[in-house]
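So the structure is just underneath, and the comments pick up after that.
Note that one protein chain is taken out, while the other chains of the complex remain in position.
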Amino acid sequence: MKREAPQSIADYGPLFFPAGMLLVFFVVPFGTMIAVSFFQRQQGGFYTPAFVFSNYERFLSAFFGGVLGFSLMLAVTVAVCCVVLALPFTYLLSKLPRRLQVIWLVALLSVLSLSEVIIGFAWSTLFSRTAGITNILVQLGLMKQAVALSPSFGAVLTGMVYQALPYTVLVLYPALVRLDPTLMEAARTLGSSPVRAFFNVLVPALRNTIMATLIMVFIFALGSYLLPQILGRPQHWTLSVLITDQAIYQSNMPFAAAMAVFLVLVTLGLVALTLLIGRKGEKA
Amino acid sequence: MSGLVLNGVTKQFGTFTAVENVQLSVPHGTFVCMLGPSGCGKTTLLRMIAGLDDPTGGTILLDGEDITKVPTHKRNLGMVFQSLALFPHLSVGENIAYPLRIRGKGREDQKKRVDELLALIHLPGYGDRPVSKLSGGQRQRVAIARALALSPKLFLLDEPLSALDAKLREAMQVELRQLQQKLGITTIVVTHDQREAMTMADTVVVMNGGHIRQAASPIEIYRKPADTFVADFIGSTNLIETTADSSGAATVFGHSVPGLVLPAGLQKATISVRPEDVHLTAPGNGAINGTVTFVRDLGGTIETFVEAGGKQIVAVSTPRARPEVTAGQQVGIVLAPDVCVVLKQ
Partner (left out) sequence: MDTMIKTAVNRRTVLAAGALGTAMLAMPTVLRAQDKSLKIGVYGGYFKNSFDKNIFPEFTKATGIAVESVAEPTGEAWLVQLEQAAKAGAAPADISMMSQVAMIKGQSTELWTPLDTAKLPNATNLLDRFINKYPDGRIAGIGAVAWYITLVTNTDVYKEAPTSWQAFWDPANTDKLGLLALVSNSFLLEVTAKTFFGGTNALDTEEGILKVFDKLAEVKPNVRLWYRDEAQFEQALKSGEIPMGQYYHDVTGLAASEGHPVRSTFPKEGGIQDSGCWALSRASKKAEEAHIFINYMCQPAIQATLSRKVGTAPTVKRELLDLNEKEFAAVSSDIEPILPRYDLLTSKADFLNQKWTELIVG
């Protein structure tokens, strides 16, 4: 079919809605944030329109660099843990009878309905000394006395993985259901055990899906600011926590905006880098 | 015994029996085609031989060894799937080398074997291409080469040519048969295409309803079908009811067929007569009388439809070997006793 160039404004009609959505929900808020990040902070007041770099200067320090580094590391770890857990799980799920699959998916969706606060509180209770899982281990005779597992890095990681896992499964599920089941069977007839075939056929065949899932969970985890507070010590607080502090408790919108812009840029940069490496790998 | 033996193999899915009590032995080096309508259990049987499905009963022996419980990856077989199942993330060469890599063969050995196989399938120099850039027939050959890379004891193919167009399919059938003869490998092909089976197989196994109805050479399957299903499924045939007198001499539509005798004790039977074995003559003269209802002249062959005794009989012949007849004409039908196959009840 030959497409004709648009003749009148009406021909551009179908573009208006998506363009409007993009403008209203992305360009305007993000543009506002960039603008505010250059505004002058008034201590004891609010901020005044200006064009200053002081907000970015304050951010460029070893301290905030460390927090940013930790946030990225945490998000990457969460993404990797989620995919490592969700991939075999979702694969096995896709092999189950249809009815069981539906039950599992409904259960996973119900986890999504839990708020971050509830997840945080549930895990902080499970990890507590007084009412936590270590009490069960003590009763089973596996431990001498109950200990507190929270706050700790492990607790933060567990909470965040728990929160992101349903998303991971739901993103991987369609790809795994669509995957030709004979690929795995072929690998088996060619001498691969099922476990080996999982790694040398299924994983590489789904490389793009896995990469996309990793990026999605990474970005999802980067925005988390409640679970690190509830389950972690201050050294486990992410940049998002500090942004929230500045925006809500310090009323320092320019600095919060500068941190947020920086975080977005670093994230976009990392995603672009990942895609670039992925494309190179495909060519080779 | 060397070769493959199936002993009472059964597969049930819940209450549904897909394969029931199958007995079959395939001598080493034989090319077997499993033929039947869809849902007859042929693919399930192949998957059980491959170890992809577990039988619910019976045993499978390969070269005398019971492999019923041996997992697929330890069975030493090559399999080509209907979907081909080429690995999309690997090149042609890497696909073929996959089983070699899994067995820990050295890089040099892998390359040598891949080149050998590429030559065998007439695709030399294609090693570095991505599989997505190949034509249907080329992908077919790559899948075959990959399955043969480890020189397996057993070569299994599930509807391997169904995705190809008719012309290519016929060429590949010949090629596959020649390849098998060259390698002398025991081969089992599942197909629903009887031409394919007739072209390639040493032994055709006709299945229906989870049972083997007949296992024999293509010519025997055609000439001596065991029952009405096989007779009707393979080629086209005339199924004719016969009755016998006390001496066993059979009559068709009230006319006795000289020389045709039903097995002792059988009063009634169905016989199968291939259309090309039906001869038309002038009416009377001891022949069965009938009326021509339709003539289909296909150039190379002529099909004549004759109504006799309320039944329709089809006769096929070359134009020269047949008297000129037209619709409405009275003709005589002559059945030679040696072309009438008495079918099992």
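Lettered A and B in written order, each chain numbered from 1.
Going forward, a contact is a pair of C-beta atoms (placed from the backbone, for glycine too) under 8 Å apart; a residue touches a chain by one contact, two chains touch by 3 or more.
All values derive from a computational prediction rather than experimental measurement.
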Displayed partners of the chain not shown (whole complex): A
Contact partner of the left-out chain, one of A:37, A:90 or A:124: A:124
Selected residue (touches chain absent from view) among A:197, A:226 or A:260: A:226
Positions on chain A where the hidden chain makes contact: 41, 43-46, 58, 63, 66-67, 115-117, 121, 124, 128-131, 148, 151, 226, 229-230, 233-235, 237, 242, 244-246, 248-252, 255
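Note that in this section only the chains that are shown with their structure count from here on.
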Where chain A and chain B are represented by their mean Cα positions, the distance between them in whole Å: 55
Of chain B, residues touching chain A in the complex: 50-52, 71-73, 75, 77-79, 81-83, 85, 87-90, 98-99, 102-103, 146-147, 149-150, 156
Of chain A, residues touching chain B in the complex: 180, 182-183, 185-194, 196, 200-201, 204-205, 207
